[in-house]
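Can you keep this structure in mind? I'll have questions shortly.
In this view, the complex is presented without one of its protein chains, the others remaining in place.
Let's look at chain A:
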Amino acid sequence: MTTAAIVDTRPRTLAEKVWDKHLVAKGENGTPDLIYIDLHLVHEVTSPQAFDGLRLAGRPVRRPDLTIATEDHNTPTLAIDRPIADLTSRTQIETLRKNCAEFGVRLHSLGDIEQGIVHVVGPQLGLTQPGITVVCGDSHTSTHGAFGAMALGIGTSEVEHVMATQTLPLKPFKTMAITVDGTLRPGVTAKDIILAVIAKIGTGGGQGYVLEYRGSAIRALSMEGRMTICNMSIEAGARAGMVAPDATTYAYLKGRAHAPAGDDWDAAVEYWDTLATDDGATFDAEVILDANTLEPFVTWGTNPGQGVSLSDTVPNPAEIDDANERSAAERALEYMDLAAGTAMKDIHVDTVFLGSCTNSRVEDLRAAAEIIKGKSIADGVRMLVVPGSARVRIEAEAEGLDKIFTDFGAEWRFAGCSMCLGMNPDQLAPGERCASTSNRNFEGRQGKGGRTHLVSPLVAAATAIRGTLSSPWDLVQDGIVPAGLVPASL
């Protein structure tokens, strides 16, 4: 390896700029680059063996001041003051607590205001910032790319590597531009953009790439919307997703606990302003999507690429040319118990899940609450609302959202991953069908035999009212809500 010295004036992409800035040593003859890591997020599931490895080798956590931990995957969302019933879950959490105490890592435990899903906690503390490198032993680390950070999910051996060295040996990625121009129609959201992108490029389409989301429709999105999009980059197989920082990013960050302040803020903004992809920089691949024509999008199958517009029908596998995709579609329809040609809007659900690192921020909850306010849940449907963090829960309660949800007939829970993956008791029963704002509709993901349709928070809300997969516009048509109430974008 040679010492990093980047004196390159060629136009560069956002991803390349962040990479170059973090080069500790450049790899030679096929060896990887050594990349510095600014922020390491830790949770209970993927960290125990990493801490154990440090202990065995007698190594400390090199930079506890760049490391932060929270409890999320295993935490209960009811009765959080009682001991966790499941022994494996309890052991994982207790192990994290012991390890953080031993190695001097800051931990936000169950009951703490900053406890919550690791990808909600980083941004809300202002730790996730433009131009930094972020890693976490979790694939949805890509969420943090919404700030113009290079955010990578890593495995347990790499977690240990970062703990010990604050660096990672990495080979450079290819870059893909995803340009979404136009204006979203009311009721269409960031979630619909990303579901449409994945349906377009496929679950493997992003493999080996860092995706950069660009274009006027992306610029118009809030930080929450950008996080939703970057979050699901991994579902397209990408290593990371990014959005260049702008005034929206700065407004979100300013005043947060760990955001720079005073002169530091000015210095930071000056740097952040240099991050956007240069004119004339080239991407290895490009994808274009028209926001003007986009409709609410939902999945019918068992991977996030198996989706259609909500006004569409369940596709007929016989019409799929690619043999692998055809048989995957056949298997998916069997698992989902769906017949080709069924209108998506005729599909009844048993459960609605509003939560997960994709859609559990206060903005998501607010948008859903606006739709369901003063109405009641469809007969036989249960709805779980799980805020992404304890702070989100408190903020939502301060606005009275909890009351709106409980009056409607939904359950208002404590923060965590919950039914996104059902490591805690929040699971689907076999055969149960769910409209879920999470990011994975894999077989059994939300509980053995459970059937998942991925949807936006607005579709989740409308579905809870009608009992069938629905958009807010269906409510307008039914005369349930006035057209003016359909949120402009999210």
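Note that a contact is a pair of C-beta atoms (placed from the backbone, for glycine too) under 8 Å apart; a residue touches a chain by one contact, two chains touch by 3 or more; residues count from 1.
Assume contacts and distances are computed from a predicted model.
> The complex has one chain missing from view, so what does its UniProt entry call it, picking from "Electron transfer flavoprotein subunit beta/FixA family protein", "3-isopropylmalate dehydratase small subunit", "histidine kinase" or "Methyltransferase cognate corrinoid proteins"?
Missing chain, UniProt protein name: "3-isopropylmalate dehydratase small subunit".
> Considering the whole complex, which of A:T13, A:Q166, A:T249 or A:S389 touches the chain not shown?
Touches the omitted chain: A:Q166.
> Under the stated touch rule, tell me which residues of chain A contact the chain that is not displayed.
1, 3-4, 24-25, 34, 36, 38-39, 48-49, 52-53, 56-57, 59, 64-68, 88, 91-92, 95, 106, 126-129, 132, 156-157, 160-161, 164-167, 169, 255-260, 264-265, 267-268, 271, 391, 394-395, 398
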